[in-house]
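Accompanying notes for the structure given below.
With one protein chain held back, the other chains of the complex are shown just where they sit.
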Amino acid sequence: MATTSDAANDTANEPYVLNIGPQHPSTHGVFRLRVVMDGEVIRDLDMIVGYLHRSMEKLAEERTYTQNIPFTDRADYLAAMSNNLGLCLAVERLAGVEVPERASYLRVIFAELQRIASHAMANGTLVSDAGAWQTPLLYMFREREKILDLFEMTCGARLTTNYMRIGGVAFDPPPEFWPALQELVDELPARIDEYASLVQDSEIFLARTRNVGVITAADAINGSLVGPALRGSGVPWDLRKAEPYCVYDRMEFEVPVGRHGDVYDRFMVRMEETRQSTAIIKQAMAQIPGGPHKTDIPLALRPPAGEVYGRVEGPRGELGFYLVSDGTPAPYRFHIRAPSLINLSLLREMAVGVSLPDAVVALGSLDIIVGDIDR
Amino acid sequence: MSRAALPPATPMARQILDHRSLLQRARTLPGEARVALALLGIMTVAALAAVGYLVIAGTLDGRWYDIRDLGNGTSHLVYWMERQGWHPAIPYLTTGLLGGLGILSLVGGWLVIGSWVERRLLAKFQIRQGPNRNGPFGLLQPIADALKLIQKEALIPIGADRLLYYLPPVLIFIPAMLGWAPVPWAARMSYVDMNVGVVYAIAISSLGVLAVFLAGWSSNNHYALLGAMRTVAMMVSYEIPISMTLLSVVVLTGSLQLSQIVAWQQQYHVWLIIVLPLAAFTFLFASTAEINRTPNDIGEAESEIVAGFHTEYSGMKAGLFLAVELGNAILVGAMMATFFLGGYTLFGLETWIPGYLILATKIGAVYFVFVWLRGTLPRFRLDQLMGFAWKFLIPLAIVQLLVVAVEALVIEQSGLPGVATVSGAILVNALLTFFGVRAWANAIGYRPEAGASTPILTTAVGGLRAAARLQAVP
Partner (left out) sequence: MESPGIILAFWVLSAITVAGCLLVMVARNLLHALVFLVLAFLGMAGLFVTLSADFIAVAQILIYAGSIAVLMVFAIMLTPLAVRDNANSLYVLPALAAGLGMAAIIGFVAVSTPWAELQGDALKHNDPVTTVAAIGDLLLGRYVLPFEVASILLFFALLGAIVLVRERRNDGDPS
């Protein structure tokens, strides 16, 4: 029995350890958080990764550059197109391969489609984490399904597309692709508005996400945050503008930037980016020239010895490929700078000192993909 | 090039195109089935017409064959038994068993169909098909679920308190059944039309808390314990607004008897949801908290604490918890219908249609609202939910109670016609609801979040300095 109320307050803290994951509905994969809780409040937090480690970077050193493209599908399995593109751009820069213009446009179209699909998943699961019983998620899946149908039409796969090639893309889209894409692009803005009307003014959703998981601009830059999470914190940084690749310099689009750096801003940035991506696809469809979709390269491409860091703006942010070539057909070193892993490192800042539901929403707003974290 | 001219490009698109609607499938029915369906329809219409004729002719006068109120049959049975000179225990036991069987089959029947209804409705809200593989329209899905649950291994976690672990799935069923006792299904058709019905309903609903807590505590799991503590805290908080609102209903109608509350609504031809909108909303909202449904399902918030207090339960034990959740939802529907939606009455239609069908329809409507909410809204946080109860609902419920007490006095003792006094009460309460809610929300510092910030759009990129420049522009 405590004698004074202060002593009672001290002894009332009876922290306990809670394992969130590796199997937990809101860790979005096999990812584990070891949380020290005091009642409902998180006092300390350990992130334990590696449950999905497949030794991708080491395996890649035994395979040719082209053979490595399917690995990138499986790193960030919700953004296979962007990952393909990142590797191909890096290898092209290393080996000095020219890409036909039509291929560049196709790459932009597919990368932006992938961005819409990935953001749909990210925002949908975020709202599910906030407790909506999957309705917003499934509304967003409606458009994601159509995008995956388009992928399937073009390259036969829905998720692990393996579509980009060094020097172009694997296939020219079939004739039925273009009207289907046109239909999708026409209806997308209305569908995004519908989705926004369901969620973004919902009082409960606002109450759950405003001023939750705030990251200031300085913290975001110091923490090397990238992608919508960085832009949500107010930093206008987008590789498509800052270091245009493919034909992004010919596209007119704007970079959405958040005002407060909270979960809601990250959500809204993703919503706005899907609108901008739709605009980019429209422009690319209007501008796309004819011609070959691929430059022929030797099957066992031997880039000259040297190193390269190629990066693209994936749906989760800057996705970098650091390749070292020693002149053989296989890379000497193959490293992926995964946005999910580095974004995740800021979870501790957001989650310690807040309650469990807030931490779950903050984790959802970072949009991690465990395949991308562990590789 | 038009879209229709092209063949479906992917297997899924083909599957969607091949899917036939209900009407298309009905057109391909064999002739015999169509004849049978038509006959069934004609017979239904004829039966309804016959009942209508009997009502007009005044033949259905509350005798045992008056199917509009099954209570008639029961009371005739009791009289008959008493005339036979049997021991008085026998009619009591017989009617008790009959009524108990009725409640059991009602809840049991709902458990057979309820999860299908919920999943199917949710699927429609979520633009998908829902269960449609087992039986016609997937109607056998709940049975398949139950069979699956029964087959599952009954796990006991290490370190669980065995006695307390086995008890809750059974314990939690008892209030879900007992709660049906005072509900009037027609004028004379309630299991026990007790004169403390409202207090009984509140008392029974408070019993479930303990089972929930024991389930969470005995599981030896942090998620379960968190869920249990959340649920207990929430139930304790929300019992107060529920009691307060029901108290205003009681003060207005002047009776704790559920049948009297329905009779009051019948007498003044008005539903209490119109007279007491604030109380009705409070009851509905607090009930969602009591029975753990969205937006207040923090006790088993899936994305946070997995399944809350029944995380560690497997097999049919978990099934019992889910079943009680379904059963409680329609129990609350029945309470809501009785207290606020006129119960078994429907502005005179109850003389034509059996009252229990009207009540069942209203229960279904309330349940639909529950599913609708679940398909639409995110979840509150624990502190927000508790704050809403203590800072918002309880003060307003107290004010409502005071106002209703005055109104009840006026209605009862002023001698003015009921139309005038009740309409005055409706007006006063509507104004109270509108302005009271706004004023109190302002007073406790609530500002609507609508029109929240949209992102800034820019084409200039940069680092920290660019960020500062962007934020400086209003």
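Going in written order, the chains are labelled A and B, and every chain counts its residues from 1.
One rule holds in what follows: contacts are C-beta pairs under 8 Å (C-beta built on N, C-alpha and C of every residue); 3 or more make two chains touch, one makes a residue touch a chain.
Note that this is a predicted model, so its numbers are computed, not measured.
Participant: Have a look at B:196, B:349, B:365 or B:460 and name the one touching the chain we're not showing.
Facilitator: B:196
Participant: Would you indicate which residue among B:70, B:214, B:291 or B:307 is in contact with the undisplayed chain?
Facilitator: Only one listed residue reaches the unshown chain, and that is B:214.
Participant: Could you tell me which of B:107, B:172, B:204 or B:366 touches the chain that is not displayed?
Facilitator: B:204
Participant: What is the set of chain B residues that contact the non-displayed chain in the whole complex?
Facilitator: 88-89, 161, 163-164, 167, 194-196, 199-200, 202-204, 206-207, 209-210, 213-214, 217-218, 229, 232, 235-236, 239, 256
Methods note: only the chains that are shown with their structure count from here on.
Participant: As a quick test, compute the distance in whole Å between the mean CA positions of chain A and chain B.
Facilitator: Each chain reduced to its C-alpha mean, chain A and chain B end up 41 Å apart.
Participant: Using the touch definition from the top, list the residues of chain A that touch chain B in their complex.
Facilitator: Against chain B, the touching part of chain A is residues 16-18, 24-26, 37, 40, 127-135, 138-139, 142, 145, 149, 152-153, 174-180, 183, 198, 200-208, 210, 217-218, 221, 231, 233-238, 241-242, 253-260, 264-265, 268-269, 272, 355-358, 360, 364.
Participant: Contact residues on chain B for chain A in the complex?
Facilitator: Those residues of chain B that touch chain A are 1-3, 6-7, 9-10, 12-13, 122, 125-128, 222-223, 226, 230, 294-295, 297-298, 301-306, 374-384, 448-464, 466-468, 470-471.
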